[in-house]
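Following: one structure in structure tokens, then a few remarks.
Of the protein chains in this complex, one is absent; all others appear in place.
For clarity, chains are labelled A and B in written order, and residue numbers in each chain start from 1.
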Amino acid sequence: MEFLQLAINGIALGAAYALVALGFVLILNATGAVNFAQGDLVAAGGFLAVALAGFLPVPGLLLLPLVVILMAGLGLAVSAAAYWPLRDRPPVAVFISTIALGIVIQNGLNGLFGAEPRAAPPLFSGGHLEFFGLVIARQSLAIMGVAALLIGGVQLLLKHTQLGRRLRATAQDREVAAALGVPVGAMVALTFALAAALAGVAGLLLANQFFITPTHGTDFIVKAYIAVVIGGWGRVGGALAGAMLVALFETVVAAWTDYAVATGLLYAALLTILVFRPQGLFGEAEGRRA
Amino acid sequence: MAEALLTVAGLTVAYADVRAVEGVDLNVSAGEVVALIGANGAGKSSLLKGLMGLEARVQGNITFAGSDLAGLSPLRRARLGIGYVPEGRRVFPGMTAEENLLVASREDSAARTVRTAEMYALFPQLAVRRHAPAWQLSGGEQQMLAVARALMTRPRLLLVDEPTLGLAPATAQSVIRVLRGIAASGAAVLLAEQNARAALATADRAVLMRLGRIEASGTAKAIAGDERLLRSLMGG
Partner (left out) sequence: MTARNPVRAWLGRDINVLLLAGAIGLAAWPFFAGDAYSLRLLTVAGIYALAAIGYQFVFGHAGALSLAQGAFFGFGAYVAGILSVRMGAGFEVTFPAAIAASTVLAALVALPVLRLQSHYFALATLGIGQVVLLVAVNWESVTGGANGIPNVPALSLLGATVGRGWPMLLLVWSLVAIGALIARRLTGGLTGAALRLMREQPMAAEAAGIDIRGVRFAAFLLSALYGGAAGALQVHTVRVVSPEVLEFPVMVMLLAIAVIGGRTSVAGAILGAVLLVHLPEWFRPLERYYLMAYGLALLAMIVAAPWGLIGLLRHVRQRWLPEPEPPPPVAGPMPVGRPPARLEITGLTRRFGGIRAVDGIDLVVTPGESVGIVGANGSGKTTLLNMIAGAEKPDSGRIGWAQADIAGLPPYRIARAGIARTFQTLKLVDGTTALDNVAAASWHEFGGPGRDAARAAAMALLQKLDLAETAWKPCGALPPGLRRRVEIARALIGGPALLLLDEPAAGLTAAERDSLAGTLAALNNDGTTVVVVEHDLAFLEKFVARIVCLDQGRIIADGAPADVRADPGVVAAWLGQPLDEGGGHG
């Protein structure tokens, strides 16, 4: 019973992490570069929800579309400032530029909101539900629902729309996509917008139960990064599974031992995986993307 | 002869290390297959990439259907009606065969479906494999997919780079035959091919390249008949 309780909390957390990891891996596939600001975009989304709630005292669910739109705009700004000028340089240049951009976001948030933890409004309302003795926070259920809808929506977009096919073609072979008339520059910018929107939603979701501070971004990026490495560099499904794994370590394993030991074990597991399976747990032996 | 669809004058393509193509003059008219033949490294691929706008350091004049292509991006060239089948096929590996076709279309969804059906009629094998991820297709299927994908854009000029490389003869033959059919339907085809004899058997005209320059050009028949000229492709 206790395990089930923990597992449900873990899945809710993992659902939010999965949104972050999904954005991370979309950019990775589209550009070959790591967006280190992805974690700070989560914090930005959380604070955006906090700020919006100050003006509009409505449930979080109604704030969600606003957060998505504004964060997508921020994503375009990220691609213009930290990716576009460096697109012809080695990917490590983008890694560093997005670290710099992360500092800007983090300290911008700190300047605007201060270092105190803040909470965003819940999606519907607070409170708990009980099923057969399991106590489940409504917010946890809402997180799972919203994340599942969004991940499903992104999958639908990628698989079943022309825009999605163009985004994937750009990610798989940019040169050939351009030669077939796909506007690859716009596709990359859109990918950043999508990734930032996903991060923003994750921020809104997490900022209710767990509060949010400007420096939280580093934690999120590390977790997304680990999820993507475990899942197999560049594999969307793997990243989602990796995010769940990270969250389960943080809840279930942490409850059995303690948080520090669980995190230590997570890193130990990560290093072990990297040594024996450099392609990740769910990656193919010959990954299509290095 | 009717006015050429594509006119190339004094084209030079350079990389950091080498001048891959130097001073090439060439024209291709609607309805004809022109073969670019030459050994590996003769500059055929670089010439096609230069025409498509995929090489940065290109000099010379390229006129296509009355438009000057200088400085145009691959995107703009594609939209003017140039289709491209890259060397090594380069299908989008993680997408299904059908998605590979759909993504190249710039028409609305109904027209896209019609065009896809036309492609399946042209390459029945692709219809069978339509839901398979492209990386699982055989070399021949991938080559057909790459050609069909380019045709989805309804090109007036199709650039085809080494389509028979690594294919079994029968498969290579069917790919080449399709190119012939494309020209018959009114488009122009510029075919870069290392298998000189196969290319010459299909093409109307041929251009022999060696060391980045045009060594000879003429009707395919005349060149195929000149054994001495052909052997110059081996060097010397």
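Here is the rule we go by: contacts are C-beta pairs under 8 Å (C-beta built on N, C-alpha and C of every residue); 3 or more make two chains touch, one makes a residue touch a chain.
Remember, predicted model here, so these are calculated numbers, not experimental data.
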Missing chain: touched chains present in the view: A, B
Candidate in contact with the missing chain, chosen from B:T63, B:Q125 or B:Q194: B:Q194
Touch with the omitted chain, as defined above, among A:A81, A:A119 or A:I136: A:A81
Residues of subunit B in contact with the chain not shown: 15-20, 39-41, 162, 164-167, 169-170, 172-173, 176, 193-199, 201, 211-212, 230-231, 233-236
Sites on subunit A contacted by the missing partner chain, in the whole complex: 34, 81-82, 85-86, 89, 91-93, 95-97, 99-104, 106-108, 110-111, 218, 222, 225-226, 229, 233, 258, 260, 263-264, 267, 270-271, 274-275, 278, 290
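Here, only the chains that are shown with their structure count from here on.
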Separation of subunit A from subunit B, taking each centre as the mean of its C-alpha atoms, in whole Å: 42
Residues on subunit B engaged by subunit A in the complex (per definition of touch): 52-54, 73-75, 77-79, 84, 86, 90, 92-95, 99, 102-106, 109, 112, 135, 149-150, 152-153
Residue ranges of subunit A in contact with subunit B within the complex: 162, 165-166, 168-169, 172-173, 175-184, 288
